[in-house]
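Only one protein chain is missing from this complex, and each of the others stays in its spot.
Just so it is clear, A, B and C label the chains in written order, and each chain counts residues from 1 on its own.
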């Protein structure tokens, strides 16, 4: 299964007084890689919300921290589709230090589609190929 | 003119590797005090957006940093209405360390009302007393 | 086992364009409850870092999202010690909407002590009672 990646430098704002990146920011980085994965597969994530009136809500996050990222480090965040069915989509992630290739973090997020009223709905037909869901 | 204040402790997430609160977070604290000022004056800010389809957009921010805030410090953030007319509302802020009363920061924000299409509109009649705008 | 809780209102800054709280912010709320749990048990978390030169690093986070939190909602974040041994401490969390008592999220974080050079060390003797670790 293909994966997508984004590259960026750690922002000063992302550090905390421990001198390393605050742990919640890895979830933001995973979201950036997820957006890029959709783009690579032909869909701009923001169009899903704008055009179809459905939201892809996060229902679960897991993240393991293996080594710290520091200010100004160049980071690679990778996302891939880990599992999918008409009710739930799971992405897997790897966060690396670009210079050394060291894995800093791994994680997964699970998502469900919600309609405008916040009710869980099945993945719309037009997005099933995006998320590799068989008809 | 009355003012409103909120009290809270500095979050670890708000610090940076300098060991103090990252400067952009003061803008968030000012927003908390602004929300409280509306509440004290009888309006829940979120109802303005929900009920009237207008947004109070920030058009300018100024902030001066006098002394650092640190993790777990108890902070007081105060807001007051500094100036207002049918086209522009200005709030003034003071951020204090609760324990000592020391002023950590002062600032101002300027706001304009926007309609749903992002066009600038005059302050709706029903909110003129909230913002001390004479009819 | 005792638990601790903090109460606060959702900040505008914590929402995203979905109109609800961005999911990474729940990790910040869990950290606030964790800080409070240490305080209730007699230790200011910041003193651990300042006085003893050890850091309590997050090594794993899990979070499940059950219902959305919205701007200006009053939130209760609860933390308790879920498990502990000389090498690893696990906290459990529950995030509630204060008004209704509805559970919005549950989660766990796992932590290890690191020395100043980032090496994993055993929980210092003086903090073993804090974390309910038998001698």
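The rule we apply is simple: contacts are C-beta pairs under 8 Å (C-beta built on N, C-alpha and C of every residue); 3 or more make two chains touch, one makes a residue touch a chain.
All of these numbers come straight from a predicted model, not from anything done at the bench.
Every shown chain that the unseen chain touches in the whole complex is listed here: A, B, C.
Although one chain is not displayed, chain B still touches it through residues 17-18, 23-25, 27-28, 31, 49, 55, 57-65, 68, 118. Residues 12-13, 15-20, 22, 24, 71 of chain C touch the missing chain (whole complex, contact as defined above). In the full complex, chain A contacts the hidden chain through residues 8-9, 11-13, 28, 31-32, 35, 44-46, 70-72.
Convention: only the chains that are shown with their structure count from here on.
Comparing chain C-alpha centroids with the centroid of the full set of protein C-alpha atoms picks out C as the closest.
Note: centroid distance chain A to chain C, computed from Cα atoms, is 23 Å. Centre-to-centre, using mean CA coordinates, chain A is 32 Å away from chain B. Annotation: 28 Å between the Cα-based centres of chain B and chain C. Residue positions of chain C with contacts to 2 or more other chains are 28, 31.
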